[in-house]
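Encoded as structure tokens, here's the structure I'll be asking about.
Incomplete set of chains, arranged as in the complex.
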Amino acid sequence: MIAVENLCFAHGDGGRIIFDNFSLTIRQGEAWTVIGPSGCGKTTLLFLVAGLKMPDSGRILVGGEEIRRPRPSTGLVLQDHGLLPWATIYDNTKLGQKIRQFYGPDGKHSPAGISFDHERDEERIHHWLSWLGIEHLKEMYPSQLSRGQRQRAAIARTLVLEPDLLLMDEPFSALDAPIREELQKVMNSFHKQSGLTSLTVTHDIEEAVVLGEKILVLSENCNSAPQVVDNHLLGAMEKRNSTEFREKCRELHDLLATKRDNVAEERE
Amino acid sequence: MKNKGSLFSTLAGVLMLFVLWQLLSLVVNLPILPSPLEVVPLFLHDMCGELGLHFLASSGRVLAAVLIATIFAAPLGLLLGQMPKIDRVVGPLIAIIYPIPKIIFLPVIYVLMGISDFSKITLIAIIIFFQILVVVRDEASGLRKELILSVKSLGAGRRALFRYVYLPASLPGVLTALRVSVGTAVAVLFIAEQSLTSYGLGYYIVIETYQVLLYKEMYAGIMGMGLLGVLLYFAIYSIERKVSKHLFIQ
Amino acid sequence: ATDKGVLRLALLPVPDVLPVYVALEKGYFDELGVEVEALPVGSAVERDQLMQAGKADGMINEISGAANFNREKIQVKIISVARSPIGESPLFRILAAPGSGITSVADLADIPIGISKNTVIEYISTRLLTFGGLKEEQIVYKSVPVLPERLQLLLQGQLKAVTLPDPLGAAAMEAGAVEVINDLSRRDVSASVITFTTEAIESKAELLKNFMVAWNRAAEDINTDPAAFKELVLKKIRVPKNIQEKFVTPPLPLKAIPSKMQWDDVMAWMMEKNLISAPLIYEESVVSDFLPQ
């Protein structure tokens, strides 16, 4: 599904090199999570895969095609939400559908074979809003919502478009534990039901374990060879307190610590 | 309740203005600055007669000019705000053309479009075109990047971005631009309506009163301009309350 | 305007004000102990504004303009004629567009004529047109107060006829416009005048007398040798490029005040135009005390 080939990237002209000759393959239907120290380039990677930033060299293929602009059936949930401040939650959720209708099924801005069905679209919006517990806030503006509510609105906005590739940047970071777990469950079921491919950035190691069959660990230094941890505990909600689960978490935790220390030493 | 408060403040403002005016007229104490006590009754009386017609003629021209200018300037401003490359070419161009007193080109405009009322409207429209353009462009270029990225990720290309982000995002800017340019448009009447018409506040003020030193009548005409300005202000304000509801949430 | 020894004059760049500049250059004012400060203005309204603000003591204007000042209270008085149509030099001309086929006043019936409304231009136009045989209802005016604009509209044929003052009128003819009539045919009504505020007349009477002496000397100089001041003229007076070569300084009248008949005719016109509600009295607005003996 995703093939990152010899990716090189640095922010701006004199910026730190974040990816240097970095290659990675994610197969259709796989659920990946990404962890790494703050500032290591997780968001940047997501932006690159989403087609919102362009590699300095190398290329990224999604579904066999090189990414030059956002791909219509890729869904992206941003870290800072990006809701339109002048639109209500309902209108924000409907935005993607509106854009698709605006262009029609052109394959460039909206998936080629898509058909428009007003009722089905409304039904989906209703479904996701109520499922995420923010349907009663439909007529509110983003500035009137709590942060968690805003985050859920951003998730709803992406999910109504039924993407086949879902890129999420710390999507549940502002949600309380119970709802976060529910959402994690849904994400897992998606993979089983619809063969969704996903790439989720998170700071919560447990979440990384629950959501990712493969866990990509990025380092604050320049990333060249991807470090991928295999994980068979995907979806093992009930095992959260098992030794196995905790072992995995501890392993990742220690790995993460090394990703940081390197840098700190270098910086001295 | 809110609206009543707003109405009340407006009245307070207007009252203040009249008091200031009265004071100033007492200080200056010359026929060139008559007291509002003389002018206001005259204004009220005349508005039901001749002056009313001049007022209507001017309103029509200003509205038409503002409409035309907005239709051309707002999209162009949005475009330039979006595309810094083009802006770097057009920006200095605007800076050159903008300060040139357009009134000089009136003869050229007459040649190109005849001496109909439309030439006048065009002139006013050209003058305020640049003001709207500059404000809208600056507003559009200041848009937060995350917002644009997030909407791009929903599939939006240039056109959809325009429709769903730039347009609504710069509505407040467009309205600010309108507020500035409506004032200018009314002020330009003063010059544009001197020629080739016998109706309009500009004509009334300059030809019928100012140059023959009928100061009280002139100030009645000026009050007409003020009234036109304030009516347009409230028109814009009510549009703003409609389209930018989110700005009025406390 | 309170400085005792100074006369401040608001002056348009027109030939009518020439004696002031000539007298200044020749030092006539200095000789007579009058200090004259020329305030150049771009338009008649600004000239009037300076007067209204009390920042100028006097100006060169027209009878109707002076009457406007005196509508409610006598604020200014006319002390002399400044210029009137003399010899071959008119003040105003009614001109037809090149190729319009209009040659006589009769052709102007129902043709819109570009003028500056409510000013001396309208007054003169009306008088010239009725003199040429048009009836009131056959006269149609269009307001074009800015002179160069009026000229352009004429030359482009957007207006079939306009009234222009000289030297702009002469320039229009040079550019192809056709003269229909000029105010040489109504010498009795056309004149520009020297006007001072009543305040200046009361407090600076001596100065004014001397001012008029100097003015007359300058005017005589101009009349005797018009060519001598060409350079000064081109500097202070707006003479369009295309007639600068040919331009002759117009002769000026000496020691005259507008007649009662002239005044009353203007009053009649102003009544007609609703510019005044009652005719002003000639003697209150025009004084002859300052004409040099």
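Should a chain be cited, it is by its letter among A, B and C, assigned in written order, with residues numbered from 1 in that chain.
Methods note: a contact is a pair of C-beta atoms (placed from the backbone, for glycine too) under 8 Å apart; a residue touches a chain by one contact, two chains touch by 3 or more.
In this text, all values refer to a predicted model and were calculated from it rather than measured experimentally.
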Problem set entry | Subunit counts for every protein chain kind in the full complex | A x2, B x2, C x1
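In this section, only the chains that are shown with their structure count from here on.
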Seminar exercise, completed: By C-alpha centres, the chain nearest the middle of everything shown is B
For this session: Provide the C-alpha centroid distance between chain B and chain C, rounded to the nearest whole angstrom.
Result: 38
For this session: State, to the nearest whole Å, the distance from the C-alpha centre of chain A to the C-alpha centre of chain B.
Result: 47
Exercise. Could you state the distance in Å from the CA-based centre of chain A to that of chain C?
Worked result: 83
For this session: Quick one: which residues in chain B touch 2 or more of the other chains?
Result: none
Seminar exercise, completed: Contacts with two or more other chains occur in chain A at residues none
For this session: Note which residues of chain B are touching chain A in the complex, please.
Result: 146-147, 149-157, 159-160, 163-165, 168-169, 171, 244-247, 249
Problem set entry | chain A residues touching chain B - in the complex, by the definition given at the top | 47, 50, 52, 69-70, 72, 74-76, 78, 80-87, 95-96, 98-100, 102-103, 108-110, 141, 143-144, 154, 157-158, 161
Exercise. Which bits of chain B are touching chain C when the two form their complex?
Worked result: 30-32, 106-107, 110-111, 114-115, 194-198, 203, 206-208, 210-214
